[in-house]
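Shown here: the complex without one of its protein chains, the others still in place.
This part shows subunit A:
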């Protein structure tokens, strides 16, 4: 009995859980206003990632490519980088940030990104003396880390380029939620407002859920501005909610500008949300308001109806981003679900020493496996054993066929969730997020009971 931490022992991957670094960098890039990331690599590195974002959000995001062709692979891609930047600056007059996101090919070729940026900066200054455009180097070779690290790297590089000096005290709290949905951003803003805290959310992706308007204007872009990033060095504190997605930028602001940095457990579930709110209260001296006590109570009230009647002892597999998977496992334990398999999908060696995982190890009194550097075949392989019992899968849409083929109820959570409508709009963080996820889990189980005629009559009187 207990928690065992292992790694995938195969060399290859069958069905990956994460995309590569440049994909994550692109996700961070689109979180900014007046920004078009420029991916330095083959065209597929951009085209498919744009499609992936469109699948998840049902929105289009602007991301450009240097369209690396054969001659650049041989002679270097500097000219294409410079041409790409200038084409963007000329054709998009509002543009203020361009991240040059490298890929495996351009890192192998060894293109001098910083050198090209110097050239671009000169050209921009000459041609557009009145404009200020930040061209940001983002080194994200696809053969290192994953979309998780790429996200973090792009946020950090952008801050390093824009937040160059200590800003005047802004009276603001920097909040780094990690790679989350617009629904989470909206929730965090609501919580900050409820606590009377002026928070800057990096990145502010609320408008990734954007309207069809009578005037046909398009507002599908991040809201984080150059000014927000500049002001971050004058914040009274930074609070990172995801250890692997954005916390490094909080550390940078601490080391460079003495902005106090705090890291909390990712606020999935009740206790983790409590800890986040207490931390905000501690940093700001502001009390936790009645409204959040009430929201917490509503969530508990809803989850209490589900926990020991439906959830208790149900065996759960969870896959996705590390901060999400760890947070969800803690949430599961709160509602009496039994996480038995956690899949973390890249070769980051820090996961095994993550204090939250070590705490789980102390806590669980059932068999639980944590597989690092995992793929989705780790899940499917286990299910091929008829004695391996699993009652629920929590994860993103890339794992949908495991659930479909093995007839296991699955609640979609994380990124991407393209096979369910509207999930990006809902929070998973916070009390409300915990409640909505708990209810999504229950409804997935209920529908499964009905389709399989498995004691569906229980629900006759629930």
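General remarks:
Basically, a residue touches a chain if its C-beta (ideal position, glycine included) is under 8 Å from a C-beta of that chain, and two chains touch if they have at least 3 such contacts; residues count from 1.
One rule holds in what follows: contacts and distances are computed from a predicted model.
Choosing from "Ferredoxin reductase", "Nitrogenase protein alpha chain", "FAD-binding protein" or "Polar amino acid transport system permease protein", the protein name stored in UniProt for the chain missing from the display reads "Nitrogenase protein alpha chain". The residue touching the chain not shown here, chosen from A:3, A:30, A:104 or A:371, is A:104. Across A:7, A:121, A:161 or A:220, the residue that sits in touch with the chain not pictured is A:220.
Considering the full assembly, A:84 is the residue among A:29, A:84 or A:267 that touches the omitted chain.
Taking the whole complex into account, subunit A touches the unshown chain at residues 10-16, 18-23, 36, 38, 41-45, 47-55, 58-60, 62-70, 72-73, 80-81, 83-88, 90-91, 103-105, 108-109, 141-144, 146, 210, 212-218, 220, 347, 377, 381, 397-398, 401, 405, 418.
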